[in-house]
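Note that one protein chain is taken out, while the other chains of the complex remain in position.
By written order: A and B. Residues from 1 in each chain.
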Amino acid sequence: MPEAIATEDLRRTYRRSGRDGSDRVALDAVTLQVRPGELFGLLGPNGAGKTTLIKILTTLLLPTSGRAWVDGLDVATQAEAIRPRINMVSGGESSGYGLLTVRENLWLFSQLYGVPTRTARERIDKMLAVVSLADRAGTKVSQLSTGLRQKMNFCRGFITDPKILFLDEPTLGLDVQAARAIRAFVRDWLAEKPDRTLLLTTHYMQEADELCDRVAIIDQGRLLACDTPEGLKRQVRREATFEIDLAPGPQRWEDLAFVPGVVRCTATVDANRSVLRLALDEEPVVGRVVQAIVERGGHILRLRNEAPTLEDVFVRLVGRNLEAGEP
Amino acid sequence: MNRVALFVRAAFARAYPRIVGLIREPTWMIQETVLPILAVAAYALVYRTLHAPDELVAFVILGGAMTAFWLNVLWAMGAQFFWERDSGLLEIYVLAPAPLMAILAGMALGGIFMTLVRAVAILAVGLFVFGVRLEPSSWLALFGVFALTLLALYGLGMIFASAFLMWGREAWHVVNLLQEPVYLLSGLNYPVRTLGTVLATIAAALPLTVGVDALRQLLFGEAAVGLMPVGWEVALLAVAAVLFLALAAWSLATLERRARAEGRLSTRNQ
Partner (left out) sequence: MRSTLAAFGRSLAQGFWLGWQIESNWARPWLFALYTLIKPLAGTLLLVFMFAAAAHATGVEQPGLLAFAFVGNALYMLVGAVSQGMTTAIVQDRESYGMLRYVRVSPVVFEGWLIGRGLASGLKAAIGAVWTLAFGLLLPFGLAELLSPTRIDWVALVLALALGVPLLVGLGLVLAAAALNMARHGAFLGEGVGSALYLLSGAIFPLAILPGALQGVATFLPPTLWLETLRRAILHRPGPGPLEAWPAGTLWLALAAASAALLALGWWLFRVSDRRARRGGRYDLTTGF
């Protein structure tokens, strides 16, 4: 079975659009594979090349060099064969015919994919319920707020039942509740059919961490890393780290370092508390440490898992955090 | 997926907003009836001032009615991708499996009612205000030539539309530029022969010129001062229709590919 999505040395430049009039490189030798059934995340700051990559994969843009395939079909030469199998939703998108209702707009888009009207109606009703827009189905789009139009456009991506779906920052600008509902729906949608694949771009770390089977980190057009979220975090820090606050007492805690599985233990003591910083072989070792503390009469005030985040991964790879923009 | 069924579904779907818009925003009625009549009446009154024969007044009325279709071709189809790009819809159309020609056909279909209303209003003024008489030698031939002219014109419109895949404002201005010179060359208000041999020959390349000339000959006979026999004009229109539609298909595919290569499909707010 071919990969759902594959790229090989994919490059895209824009002529004379760099600051000094030189060509701007939007994508630089990007090679990746997405397996069928995978929820694949593309993480990177603004201007990293995420949208450029999506536009190439959705046949809206041709690569300057290199190749890309979607469902085994070449994006440059087989675009017409690809289009019935895919769909795309861009976050922050408020496209639509203002004079038509939500339902009419969605119906119109379904017809571009040859979806029978009865089927389209059923899918529209289902999707509108997912995004809590069912009560506005008969409202003209011109009367909707930007956020509600975004929800409508989110629905548009699913009513054609694509085999491969591209979501470009789908929760951008949506409220917390809507974003949560969308994330939950996306997981369920993928689980419904094993051959559905989803490529999601985002610059929300938590979203990528929560949803994605694998995440690729991209910056300034280059693919920096690609692994599961856990795998990426392990690259930054191999040990599980914890910080434990203890009530003041006479005990000395440095010898917790001898508990099996503890790599390092440092203790900072003041009048109000003792703070232990532990590096462990693996997360479950913390159970042994807690037991040892309790056996010695220690009183735990707070326990915090200092696991690395994807942002830590990004900073480690790129040298700045996600919101810092270009150096 | 059946390609014909997809074409029909997509065309109808794209016609839908146009049709619905006629009902939900009825202010178009004034701009499509009263106002075009006034413009045509102005030219008719020029001929009356000059004491020109009634046939020349009739030319203006017929020309005005056909202008409605030309404007529909230019603006309601040709330039529509300009608006769709700005609203982000062009990308959605290109991304979809439905062919762009289906989208354009839908636009044409959706706009034709409005255009017909405009044309009929102008003809009505011609008949009832200026006393123009329309007595074709054959109604069947008249509608046949009319349909063939529209087919050729809409094929041309699709070629214009393809330009908007690549270019935004430049294409809009070129389409805008085409309005008056085409009125001039197609002899909408006077016999094409008035332009002289060289210009009239050039003008014969335009389907509007040939179509209007053929319609006039069917309506007014020799008084139409026709450019060439009607049979030749029908043949030219048929060739033009096939050629333009084929060119439109090629142009849409070629310019879409070029727009994808240069990243122009998403360029907004030009």
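In this section, contacts are C-beta pairs under 8 Å (C-beta built on N, C-alpha and C of every residue); 3 or more make two chains touch, one makes a residue touch a chain.
The shown structure was predicted, so the numbers you read here are calculated from the model rather than taken from an experiment.
Only one residue in the set B:Y47, B:F69, B:Y93 or B:F244 touches the chain that does not appear here, and it is B:Y47.
Contact between chain B and the unshown chain involves residues 17-18, 20-21, 25, 27-28, 30-31, 34-36, 38-39, 41-43, 45-53, 56, 83-84, 86-87, 89, 169-170, 172-173, 176-177, 179-181, 183-184, 187, 189-191, 194-195, 269-270.
Definition applied: only the chains that are shown with their structure count from here on.
Distance between chain centres (mean CA atoms), chain A to chain B: 48 Å. Residue ranges on chain A touching chain B, taken from their complex, read 14, 55, 58-62, 79-80, 83-84, 86-88, 90, 93-97, 99-100, 104, 107-109, 111-114, 140, 156.
Contact residues of chain B toward chain A in the complex are 1-2, 5-6, 9-10, 12-14, 16-17, 20-21, 24-25, 87-89, 91-98, 103, 257, 260-261, 263, 265-266.
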